[in-house]
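Note that one protein chain is taken out, while the other chains of the complex remain in position.
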Amino acid sequence: MIFDNIDMDIERSKVTAIMGPSGSGKTTLLKLIGGQLKPDSGSVFVDGENVHQLSQSALYDLRRRTMGMLFQSGALLTDLSVYDNVAFPLREHTTLPEAAIHHLILLKLEAVGLRGARHLMPAELSGGMARRVALARAIALDPQMIMFDEPFTGQDPISMGVLVKLIHDMNQALGMTAVVVSHDVNETASISDYIYVISDGKVVQSGSPEELKHSDSAWVKQFLDGDADGPVPFHYAAKPLIDDLMGGIKSVRS
Amino acid sequence: MIADKVLNKLQQIGYKTLSRFNRVGRASLFLWQVLLSLPYVIQRPRLLVRQLYYVGVQTLLIILVAGLFVGMVLALQAYIVLVDFGAEESISLMVSLSILRELGPVFTGLLFAGRAGSALTAEIGLMKSTEQLSGMEMMAVNPMKYIIAPRFMAGVIAVPLLTSIFMAIAILGGYFVATEMLGIYEGVFWSQMQNNVDFYDDVINGMIKSLVFGFVVVWIAVFEGHDCMPTSEGLGQATTRTVVHGSLAVLGLDFILTALMFNV
Partner (left out) sequence: MNTRNIEILVGAFVVLAVIAMVMLSLKVSNLASYGGDDDSYEIQAQFDNIGGLKERSPVSAGGVRVGKVSAITYNNKQFTAVVTLQIEGKYQFPVDTSASILTAGLLGEQYVGLGPGGDEENLVAGGEIDITQSALVLEQVIGQFLYSKAQEE
């Protein structure tokens, strides 16, 4: 079991962060929201629709209308150029003439600062650039909500700053709802309106960044401050060191 | 103790059997979904043409070279056997019948599994592990339609085309050896062939075989790619499985089809 009795509300036009240690199922949560995974029990509502009760075509319709997702790797189509990647959802889902699509693509790429890189192939992009292109692609159809899967992981400080600014701007300027899954505490806290901290399949605490900073839970404190030892012990569960050492000698002797 | 071990072994066997069946079931469902997605491909011939390039044109060279040498070596071997009976004029018959009925479809199927099948599995598996398939789903584009179906259709079309090219080039290879090296008259070579090779029994049956082989090999290849564990290890295993299972399927089906077609 990955989640146990989780209840979350994601408000419209707000940045909601879901934080937790690695392996706590944050990405799984996004896949549940997007309808890529089905829960054994429970339900997910997006824009008033129960995601897991929809037929496949209705689900695809819901995704097209309301959801964009930014994957950790960017998930750009490797055989298409930057330009064609951003064009992909437009060409698939709209009947716009190519000239209109061209303008839209340039605007979206301008928003992420990569208009000049439109002829590059995904293999020629750095990790941060790939994520920005993926973001441009995710907003191509102007979805109501964008889900960010670990947007900051493995980025240098500059690209991290760029991504933080982009998420913030999209939310502020376009009023897009953002769901950010991350364990980069400072970056996430700086842009989110509300934070859920999950661990072991449960919501440990939730609240605004301010509230969480003053949390009295030792676990949350350790997580936010990044302490090496605390409620989550430094050592993986084991019998005492002295027993292990002595036991080793005994078994060699016998 | 011993009873425990036996029970454990039994459970293991049971588990493996069940997971085999599970896999076959998933593969069948997968095939059904692919077939349902085929109309989409017809609306987008561009996607199909692109995949025909990858699975067809890029396999062409190995097919040409292999076909040429198979035809040439068959002519030599046929000569060695037939010359003892003074029947070396029947070289063309032996070359053409073995190429058309067996070697053409089987060789092409095996080479296709090794060259294009493994590439298909690796490509789709890599797309899965880099989240491209998931990404597409979240963009509300069904990867079954956009990625899998064009590749499947291109493969099913390409294999019979490649097979006919293999057959033609192999017979030309045999013709070259027979006339230039072994001194068979050109007219004898072709007339012997025409008198004994039947269009429906030999050529069409060979093409039907290749259609079946292509269908099965491409099915295995795209399924393995789509079903693989999205890790570098899982990818490697899936690619190997495509080649091994694809080749075995070609050889096994060849036996069945031959038994059915030639009423042995």
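By letter and in written order, the chains are A and B; residue numbering begins at 1 in each of them.
The definition used in the following text is that contacts are C-beta pairs under 8 Å (C-beta built on N, C-alpha and C of every residue); 3 or more make two chains touch, one makes a residue touch a chain.
Predicted model only: the values in this text are computed from it and were never measured.
A.B. asks: When the whole complex is taken into account, which chains on show are touched by the absent chain?
C.D. replies: Spelled out, the missing chain touches these shown chains: B.
A.B. asks: Of B:91, B:122 or B:161, which residue touches the hidden chain?
C.D. replies: Residue touching the absent chain, from the options given: B:161.
A.B. asks: With the full complex in mind, choose from B:103, B:119 or B:193 the residue touching the hidden chain.
C.D. replies: B:193
A.B. asks: Which residues does chain B use to touch the chain missing from this display?
C.D. replies: 46, 49-50, 52-53, 56-57, 60, 85-87, 89-90, 96, 100, 161-162, 164-165, 167-169, 171, 190-191, 193-199, 202-203
Heads up, the rule we're going with is that only the chains that are shown with their structure count from here on.
A.B. asks: Report the inter-chain centroid distance for chain A and chain B in whole angstrom, where each centroid is the mean of the CA atoms.
C.D. replies: 42
A.B. asks: What residues of chain A sit close enough to touch chain B in their complex?
C.D. replies: 31, 34, 36, 60-61, 63-64, 67-69, 71-73, 75-78, 88-89, 92-93, 134, 137
A.B. asks: Quick check on the complex: what are the chain B residues that touch chain A?
C.D. replies: It is residues 126-127, 130-132, 134-142, 146 of chain B that touch chain A.
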